[in-house]
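Structure in structure tokens, see below.
Only one protein chain is missing from this complex, and each of the others stays in its spot.
We just call them A and B in the order they show up, numbering each chain from 1.
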Amino acid sequence: MSTAVAERDVALVDLVDRLLGGGVVIAGDITLAVADVDLVYVQLRALISSVATAQDEGYLPRMGGAL
Amino acid sequence: MRDKLLHAPPDLDPFMGELPRLDDALSRRVNADPESLERGLAQLVLTIVELLRQLMERQALRRIDSGGLSDEQEERLGRTFMELDRRMAELREEFGLTKEDLNLDLGPLGRLL
Partner (left out) sequence: MIELYAITDNPGPPLPDLAALELVPVDGLAAVCAPAGEADVSADALWHHEEVVEALMADRDLLPVRYGTRLEDEHAVTRAVEERRDELAAALDRVRGAIEVSVRVLPSGDAGRAAVPDAAGGAEYLRQRADEQASQAGTVRAVSEPLAALARASTTSNPRPPELLRAAYLIERDAVEPFTAEVARLQRAHAELSILCTGPWPPYSFTER
């Protein structure tokens, strides 16, 4: 694989993160569901991230008393 | 469009881990071979399990940090996580998956849809 192709491929990860997981979210009649699965991939990351943050900031309870 | 790399290490390979599956998912290439479908499903499930495992482990460490767990509870908790970690490694091996494969990439599952 040539270097130029490799470079563009590596940047693809960052591109997908942004185009599918970032940007302004406008309530549209139809939002392109990118094979559902791909959106799940970026949303999952966002979800885990926000859960951890919410716990850090005290909005969400931490692990229960089962311990 | 200009090249997007502002700074790259000499070896780009580690950053390419997500790529083959990402590219496939984007292109919606269909691979109906049952083995790869099963592997894709396993990858999806294990990715989610791994995420939860890490989240819970971090929570446990925070809990221990803030005190409030007895030695016995800590020991039990640690054993559970150690066992879970071990089991995840076994499952990964069973399905021929590396840690990189579970880095939030849903891979071949995209091809099912």
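By our rule, contacts are C-beta pairs under 8 Å (C-beta built on N, C-alpha and C of every residue); 3 or more make two chains touch, one makes a residue touch a chain.
Values in this document were obtained by computation on a predicted structure and should not be read as measured data.
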Touch residues of subunit B, complete complex, unshown partner: 1, 4-9, 11-12, 14-15, 23, 26-28, 51, 54, 57-58, 60-61, 64-65, 71, 74-82, 85-86, 89, 99-100, 103-104
Where the unshown chain meets subunit A, residue by residue: 8, 10-35, 38, 45-46, 48-49, 52
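The working rule: only the chains that are shown with their structure count from here on.
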Centroid spacing, where centroids are CA-atom means, of subunit A and subunit B in whole angstrom: 14
Of subunit B, residues touching subunit A in the complex: 3-5, 8, 12, 15-16, 18-19, 22-23, 25-26, 28, 44, 48, 51, 55-56, 58-60, 62-63, 69, 73, 77, 104-106, 109-110, 113
In the complex, subunit A residues that touch subunit B: 4, 6-16, 35-38, 40-41, 44-45, 48, 51-52, 55, 62-63, 67
